[in-house]
Structures are given as C-alpha cells and as structure tokens.
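Every protein chain of the complex appears in place save one, which is left out.
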Amino acid sequence: MLAQLLGSAADGIVVAAILAVAAMGFTLQFSLTNVLNLSFGSVMTIGAFTAYLVNVAGLSPWLGLALGTVAGALATVLLGRGVLRLYARRRTQLFEMMMVTLGMSLVIDYGIQAISQNAIYGYTVLQGSPIRMGPIAVTPIQVGIIGIALVLLVAVEAALHLTKLGKALRATAVEPSLARSCGIKTSRVVLVTWLVSGGLCGLAGVVYIISTQSVDYTTGELFLPLIIAAAILGGVGSLRGAVVASLVMGLVTEIVAGFGGAAYSTVAGFAILVVVLLLHPGAVFGGAEDRQLVL
Amino acid sequence: MSGPMALGAVDPQVVPTPGAPVLEARDVAVGYGGVRAVDGVSLAVYPGEVVGIIGPNGAGKSSFLGALGGQVKRSRGHILLGSRDISQLPPHERARLGLVRTFQTTSEFARMTVFENLVTAAEGDSGASLKAVILHPRRTHLREQELSERAFGIMERFEMTHTADLYGRELSGGQRRLVEIMRCLVRHPQVLLLDEPMVGVAPHLTGKLIDDLRGIAADGLGILVVEHALEVVRRLCDRVVVMAFGKVIAAGEFEEVVADPQVQAAYLS
Amino acid sequence: MEGGSDVGAWSFYITTLLVYFVVDALSAFSLNLQFGYAGVVNFGFIVFQAAGAYVAAVVTLGPSGGQASFQQYILGSHLPFPLELLAATLAGAVLSLVVGLFALRRMRRDYQAAVLLIVSLIALQVVSADVPLFNGSNGLTGVTWPFGQLFGATATGSPFLYLGYAAIIGLLVCLGVIWLSRSPWGRSLRAMRDHEDAASAMGLNITSLRLQVFVLGGAIAGLSGGLLVEYIGAWSPGAWGYAETFVIFTAIFVGGVGNYRGVLVGTLLVPIIFLEIPRFLPAVGYPGLTDSLEWVVVGLAWMLCLLFRPRGIIPERRLKASLHGSPREPAPAEGSA
Partner (left out) sequence: MQARKLMVAVALAALSTLVAACGSTASSGKKGSLVVAGVIAITGTSSFEGSNQSEGVLPALYEINHAGGVLGHQLVYKGVDTRGDPADALPAVQQLLATTSNLVAVAGPGTASAPTIVPVLNSAKIPMTAVAGESAYDQSHYQYFWRLFPPDSANGTAMALWAQRKHYTRVAAVFGSDAGSQGDLPGVLASLQAMHIQVVANISLTPDQSSYQSSVSQLIQAHPDVIMTESDAGTAGTFFGELKSLGGLVPIIGTEATYTTPWLTAVQNAIGPTDFHQYFTSLITAPSKPTAAVTAWNDAVKGAAHQLPVSVNSAENNPFAITYYDGIITLALAMVAAKSTTPSVYNNYIPKVADPGPGKTVVYNFAQGVKALNAGKQIEYFGATGLIDFNKYHNSFGNQEAVTLSASGKTVSLGQVSVAAIEAVPVKGVA
C-alpha cells in the first residue's frame, strides 16, 4: 500500500514536471496578453514533431530538444504577430480572441494530421534503465525532466524579477495602459513573451513525447486541458503557482491511477479544479471582465 | 410610489418616514486584500436631495458607491434603504427595492435599442421571470404596453424619442449617459446613485442635464452623485461630502467645504 | 430489425440529412439562446445532447442483461412514447442544472468556456471508461423508434415517417425558442449578455437567469439527442467528442449570432452541406486526407468569419420599438411619482 503510494507519487512528480514546463509557458502568455490561447496545445505538437523529425534525420536527441523549443517559439511568434494582431487591429474582444485561437488550433492540428498521414510515430529516444530506490523506480531521463523543470522555474523567475525586461513584463501584465504611459514598449514586451512562452511550449511538447514515446497530431491537444486547469488552479500569472498546481495535479492523477482508477486519473485532476471553483471562486475570479487585450 | 404605473409591490419598510433619510450608510468599509479602499464611511441622503461625493483619485468614491449598490463586497457596516437594512442583499434585490445606479464607464446595453434599454430595466419582477412569461402571457403583454408608454414618456422628457430605435453602441457618449439615467428612472427608484454622470457629455448639454437631475430630485428622489467637475457639483448638489483615503474628511454646503483647508490639502497632495 | 425500406436510395439519403438537420437545428437554436442571447459560452453543449441520447436509449432498451449480455447499462426499462423523449429532455435539464450550479459561477467568460470544455472531456472519459454506466466505449445499440412496432419498421426502415415526426417536434420547439427569445425574458437575457453588472443593478437576477437559460438549453439538447438516437439506433462516445460542439458553434457564427434565420442558414451550411460535400469529391491522396483538410477548412472558415463577419451572414435583427405595439403619439410626460 505504502509502496504503491510512493511509486505513484514518484510518477506523479514526473508528470508534474512536464505539466509545469507547459503551465509556466501558458500562464506567462496568458497573464500578459489575457488571451486564453487554445492553440497552445497545437504549438506543443509542432515542437514534438520537430523533435521527431530531428530524430528521423539521425541527429542528436538533445538537438531535437533544442530545435523543438525553437520551433515552439517561432510558431508562437508567428501566430501572435501574424494572426492574432490582425484581429486585435479589428478590435476583436478578448473572448472572441479565444475563439480565434480555437480556430487556429483546428487548422494546425488537422494540418499536421494531413501531413503526418494521421499516423502515430514512435519516439523512443533517451530511454535508459531505471534507477531503483525501494518501490520507486525512475529512469535517468525522468530525473532529467524534473531537473529541466526546476531549472526553468528558477531561470524564468529570476529573469522576471531581476532583468529590466522582466520587470517591464510584470508591469505590463498588471496595468498595460499605465506601463505604456511609463514609456514601456509593450509591443516589445509582448514579442519577448511570445518567444519565451512559445519556447516553453515547444520544449514541453518534446519532453512530453520523450515520456509517452510516441507522437501524433493529437499530442498537444490532449494535454491542453490539464495545462489550462493547472494554470487556472495556480492563479493566473504566478509561475510558482503554476508549478505547485502542476505538482498537485500530477500527484493526484498518478495516485488515483495507481489505486486502480486509471480511467479516472485525468478526471480526478479536473475534479480538483472544480472543487477549487466551488470552495474558492475568488481564486479564478480576479479581475473579472475588465481585463484588456495586450498584443 | 403608489402611482398607477408602479410595478410590483414596494416594501413598506422602504418607504421613508417623513423627515427621515431614504438612504443611510453606517460605518461602511471595503477592503481589497489588505488595502482599505473605504474605511468607515457614514452618510445619509434625504428625499428630494442631491448629495455629491468629491475627492481626489483613489479616495474610494467608486468603491463606496459599489458597496451601496452591492457590486463591491463590503467588509463592515450597514446600509439602510428607508428603515430596511439591505446590507446583505444582492444587487438585483437592492434595485428591486428602489436603489439603482449608473456606472463610471457607461453601461448601456450595447446591442439593444434605447427603447429596449429602458423597458428591460423596468422588468424586475415580470419580464425577468420565465414563469410569468410562459404562464401569464396576457398579463405580460399588458405590462409590456404599460412599460412601453412609460418608456416613451421618459424619452419625451429627456428629448430622446428620436433615438428609440438606435442601438446603445450607436449613441454618443452623452446620449449613453442619458440612457443610463432614463433606464434608472423607469424603475421608479427611491435612490439614484450616479457615478460621474457628466463624463462624455458635451459641455453645452451639461446645463440641461443638471436641470433635469434637479427636476428628478424635486419629484422626491434621493440622488447621490460622484463627480469630478467641481462646477457641476456646485450647481447640482445640495450638500457635498469629501472623501480622501477611504474616509470622509468634510461634509456640508459646497462653498464652505471647498474653503476647508483640509480639503484643499487633500486635493493638492 | 429487418426494415423493408422501399424508398429510393436518394430520398433515403436526403431524408437522413433532413433528420440530422432537424436535430442540428434544435441544437443550434438551443446554443444560440444560450450564447447569442444570454452570452453563456457552453463549450460542453454536446454532453447534454449525449445525456438525452443515452437516456432515451436505455429507457427503451429494456432491463439490462448485466455483465453477461453484450451490452450493459443503468436505468434499463421499457417506457412508451412520449415518456422516453420526456426522459431524454429531463436528463438534459437535470444534468445542466448540476453542471450549471458550479460552472456558471461568476467568472471571466473565457474561464467559464474552458471549464465547460473540461466538463465535456470529463464526461467523455467517465462514460468511455465506466462500462456499467452506458456500455463504455462500445456504446449502446439496438435502440428503436417507439412507433416502430406500429409501422412494422425501425426508424431507418420508415425514414419519411420519422422525418415527419422529428420535424413536427423540432418545429414546435424551435418556434417556442423564438417566442421566448422575443419575450421580455429574452430581452433580459440580452441585457445580461451586454452588461452583466448593469443588468443586475437594474434588478435582474443574473444567477437565476443564467441558470434558467442553461437548463432550458440543456433540456432542448437532451431532446435533440433523444430524436437522434431513435433514428440511428446506436450511440457511443464516438458520436459526442467535444469537437461536435464546435461544429454547432461554427454554424451559429457563419449564419449569424442571435438571429434564428441566420442560425438556420448556418445549420444548413455547416453541419449538413459543408460536411457532406467532401463525400462527393473524388478521393485525393491517401485515404483520410480529404477529412483532415475538411477540418482545416472548418478552422479557416471559423477564423475568417471572426475576422470579416463576426456577426455572421445574417446579423442579429434590430427589434424596433413599434414591434412592441407601443404608442408613438406623444404620451403626457410623466414624472417619477
């Protein structure tokens, strides 16, 4: 019983690490732009397929990790600058913006489906033999993933609080018009946010398929609800919140799965969000309607 | 409020006793996560009276108005409409009892015509009820006609009849303010809370709006108005309350209040 | 089961599309009431249709044979017409009440949409995984039309009759929705959609209104599910993926948000004509390429609509004051007391 619990908890931390990378990216761009970006999962898929192609080309999987990150960043900038701005110019409202991102995700996902011939591709790189500690067994790459998540958290937090750009970003997220009048170039801040969050998103895609060992056009789309749930749960805009929420979600899903309810594991993760909503609507309530679009 | 047009029963407790205030705030406080936006404000508004709230930015005026209307959660104090304590009631119930308000940013229903804006407000207990609409179509129809007449009556009074079929979003800023005020009047309010009603109103129309509001008050309403333009406040209000840092720092007639050195200090800081 | 369908293949096909049109129109009307009028973004819409379909199926399939039989389910019984449709309607309503009580709490609209989308995913996973509930991912089969015995055929065995039956129910409900939308209640919904705070400051009970429209829409969704399942005879998680909700949303966007005529046009264009045309196109590339591209086009259409015609082909109609039978002659100016 305890062994099972410990084993599941270890798995949960691994899942949490993947979730955390994605949730950090999501919350970063969401807190700044206020667009609930439903194409985030599709960009994850782009990152994942990039890593897969690198692998097929026979290059180092670490290069795949790097190029997946770059692909995610570029795709996000392209979508943010190329597409979303078009709508922003036509004064599309926040909510309609979310609808636009949904349309984008349909186009990207099914575009990838068309190109990938709707097939599932195996991605079995970087697997190693497990390290055992009693009931806990983790592979080196899983330890690596946890490490990557922690390093990213520290790095992004530090950048937000220590660099000038990071401070500008936080200021813009809180009060865009005020930031603008203080001489902050919001457009540059937004660009950087697209780059960083897109990079995190692409990286999350690669890390995700390293763990699942396969990639297809639904890869990101299936993971997205968990990301959104973690971001909302963590209190939008807070990186640490996103990480803690990811940890909670990861532990709960894996422990539920470990105790026989594999089918209910994701449901349990969402159930947490629902409970939080019921008990503490304030957690997701902040700012209500008067947020503005920043692009 | 027992005219032929009155819709819905008025709570007898809400009808003010002669000489008593129609709206009273006792020690109302509002806190946002540690910050006290409103810190123990008490005031009273009497029927037929226009009370102005002035004060520098961030004084807590809008938060106070929100607490009165129920949009903002109050952390302390009581709010009385007539002799009834409405502190615990949600906004729509306060409105049904006769406390209505406008908002700092105009809040017209943008994709509804001016006429619809007006009649919607008056619904309260009839149109908002699915049951009444389904089970009593005849009664609903008659009520609709009453409302329609009433809405046109009010539009006449404000010379807005020509805009009846325009969408809220098609109006000018000043017209939007008027729609908000007209919409409030359709409800037969006891108290009208106005949050910066002159913003966006063309200068040559402010005079007329002031006269209109004074006329409304003369009908027996209490009006509480938050306003920045001191000239407007001077012409519109019977009494003025000055707020700064969430507290009332002065109250009285306009001229004596603006002369108060404490008030001048607050404005200058 | 053997229905001797004598109707020509073409009319059979068109009839099926028309039955689907009725079901889609019901869905679109219900969603338009929620979204176009009340501003509630129900991204979990398809769940309520599914609930109706499942309930209509199990209350007509008879008691379940349990684990030993090839399908197992709860609530098995033999309800006669029209109780099975009522049960479906009720199922949609009750489920939306339960979901509405937490999902409709006051929050940002995009959060709300996300939460409802998540509800949709949860429901799909629970039903797929929990076999004793509605036979898991295999779904239920063998559902018949209540008048099947009477006409000696299944719904697909006498498609014209079924179309007539569905069309009458659909027409009545759609007219009802239109009537409600134009009533003072519908006006209150629009006020809530346009400015929630102002609507409540004018005395509208937002919480209650939102729940009302959610439950009413859920009931109609349940009914549409019941009508659909009695026609196709089977229902499984494959039929109610969350993407189905977006097809209906696209129909509303394309046709015209808040305008029922537009919604009808959209329903004809998107889920019917647009999704059927690819069947007539010669196959290109590998099998399935056309299908992928079809969804790419749905996405593009969705985005282009939002860019160029955010209010749809036929935008919401302006309700002139004269429509309310109001007096245009100057009425005596009336004070506030």
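Every chain is named by a letter (A, B and C) in the order it is written, and numbering of its residues begins at 1.
Convention: contacts are C-beta pairs under 8 Å (C-beta built on N, C-alpha and C of every residue); 3 or more make two chains touch, one makes a residue touch a chain.
Values in this document were obtained by computation on a predicted structure and should not be read as measured data.
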Shown chains that the omitted chain touches within the full complex: A, C
Touch criterion as defined above, residue of A:Gln93, A:Thr163, A:Ser214 or A:Gln292 at the omitted chain: A:Ser214
Sole contact to the chain not displayed, among A:Val56, A:Leu78 or A:Ile120: A:Ile120
Touching residues on chain C - with respect to the absent chain: 1-5, 8-10, 12-13, 16-17, 20, 67-70, 125, 128-129, 131, 136-139, 141-142, 154, 156-157, 228, 232-239, 259, 261-262, 264-265, 268-269, 273, 276-277, 279-283, 286-288, 291-292, 313-314
Chain not shown, touching residues in chain A: 3-4, 7-8, 11, 14-15, 18, 117-120, 122, 124, 127-130, 135, 137, 139, 208, 211-214, 216, 218, 222-223, 254-255, 257-258, 260, 262-263, 265-266
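Rule of thumb we're sticking to: only the chains that are shown with their structure count from here on.
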Chain occupying the most central position, where position means C-alpha average: C
Centroid distance [mean C-alpha coordinates] between chain B and chain A, Å: 46
Touching two or more other chains - residues of chain B: none
In the complex with chain A, residue positions of chain C that touch it: 41, 102-103, 105-111, 113-115, 117-118, 121-122, 125-126, 128-130, 196, 246, 249, 253, 286, 288-289, 292-296, 298-300, 302-303, 306-307, 310
Parts of chain A lying in touch with chain C, wherever the complex brings them together: 36, 83, 86-87, 90, 92, 94-96, 98-100, 102-107, 109-111, 113-114, 117-118, 225, 228-229, 232, 263-264, 266-267, 270-271, 273-274, 277-278, 281, 284-285, 287-289, 291
In the complex, chain C residues that touch chain B: 180, 183-185, 187-188, 190-191, 193-195, 197-207, 209, 212, 216, 258, 316, 318-321, 324-328, 330-337
